[in-house]
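All protein chains but one are shown in place.
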Amino acid sequence: MDNSFFNRLLPKEKKFFPLLKKISDVLIATSEIMIDCVQCENHQSVVEYYKKIKEKEHEGDFLSNKVFDELNKTFITPFDREDIHDLANKLDDVVDGINSCAKRIMLYNPKKLPEDASKLAKLINKSAISIGKAIAELDVLKKKPAMIKEYCRELHDIEHEADDVYENFIINLFENEKDGIEIIKLKEIVSELEKITDIEEHVGKIIQTIIVKYS
Amino acid sequence: MDNSFFNRLLPKEKKFFPLLKKISDVLIATSEIMIDCVQCENHQSVVEYYKKIKEKEHEGDFLSNKVFDELNKTFITPFDREDIHDLANKLDDVVDGINSCAKRIMLYNPKKLPEDASKLAKLINKSAISIGKAIAELDVLKKKPAMIKEYCRELHDIEHEADDVYENFIINLFENEKDGIEIIKLKEIVSELEKITDIEEHVGKIIQTIIVKYS
Partner (left out) sequence: MDNSFFNRLLPKEKKFFPLLKKISDVLIATSEIMIDCVQCENHQSVVEYYKKIKEKEHEGDFLSNKVFDELNKTFITPFDREDIHDLANKLDDVVDGINSCAKRIMLYNPKKLPEDASKLAKLINKSAISIGKAIAELDVLKKKPAMIKEYCRELHDIEHEADDVYENFIINLFENEKDGIEIIKLKEIVSELEKITDIEEHVGKIIQTIIVKYS
């Protein structure tokens, strides 16, 4: 136990944990707004949702920059530094991905987003919640590697589910949509949604690496 | 000689070499199936080829995960760790790229793939064979840096050849294909084929870095 990840580094690394937790909270909140955004059929409301997501993205940036600043100021081993840096960075990539996708929806203004977009936004949110739980378990007092592995497995399963939704969407799109411009718009938006679940799965892989090294 | 890459680390690193060789074998086998896949005009057969490629991709994943697990368990210097990790990772990226491209062909179901797709699949296979030879030369007993450099040069040349094929394809596509939806499909598929040769060249760069450091 004394050799576990955050314990071993305490109190020096104590400051990183709450920051990572906060970034995952920002991610969950952002993914919730995204569900509303893809289901919304009114362009003005899409613009509003995008603005809210953008604010969240700024919060995420602020927090991950704080992590990077602290890392540069704190003397820790290159390995620990790299792990914390990767985790903060990849969490930020998820929030950035959601922001970029919401912006695309606003700019492209497609006629109507398919039901599959809504399914994907819900999967992104589901993964965000699993990430939040996994990071909470990295906490000093309640760390349970078995639980963390389970959350990371969930991220893997959700990513596969998102793959299936995307495949189904593409087959339907090319079969049924005859407007080339609408195809361009919808394909890019839905593909970007699917890729967000890939990044979320990647977050899980980084957390698992930490678990393997320090448990 | 005692200071050479695998020698110096033996017997600790002996276990990594056969795994890397196995991944390169998986890559060669996958690239062979891809040649058949892009030449096939029957959608049901494309689905079958994709399934075979997917199986290979799972094999590749299994092997590279084994490398990562071993790396996390083995005490070696960060530098060696990083090199082996990068090599396994990038080899896996090539197999993933082929898998992703085969899936796209299956999902997009274009009317007909151009001859250039077939040329690119053959170049991917040719690079895969060069990678296999370079990795075989990394072996303890028969390591010959000059040979390895030659194989890496081949990867570079093949990538340039693939660039030319792609350029020729794009010019023809925009000049002759008037169906916007078919343009979207073909451009993405052929572009993805070309990018696989980029990743294969990158594998060569990682191998060269290893040679520079440890020879």
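Should a chain be cited, it is by its letter among A and B, assigned in written order, with residues numbered from 1 in that chain.
Operating definition for what follows: contacts are C-beta pairs under 8 Å (C-beta built on N, C-alpha and C of every residue); 3 or more make two chains touch, one makes a residue touch a chain.
As the structure is a prediction and not an experimental result, all values here were calculated from the model.
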item: Candidates A:M147, A:I171 or A:I184 - the one touching the absent chain; value: A:I184
item: Absent-chain contact - pick from B:K111, B:R153 or B:K213; value: B:K213
item: Chain B residues that touch the omitted chain in the full complex; value: 78-79, 167, 170-171, 174, 178, 180, 183-184, 187, 209, 212-213
item: Where the unshown chain meets chain A, residue by residue; value: 68-69, 72, 78, 103, 107-109, 180-181, 184-185
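Everything that follows uses one rule, which is that only the chains that are shown with their structure count from here on.
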item: Distance between the centres, which are taken as Cα means, of chain B and chain A, whole angstrom; value: 28
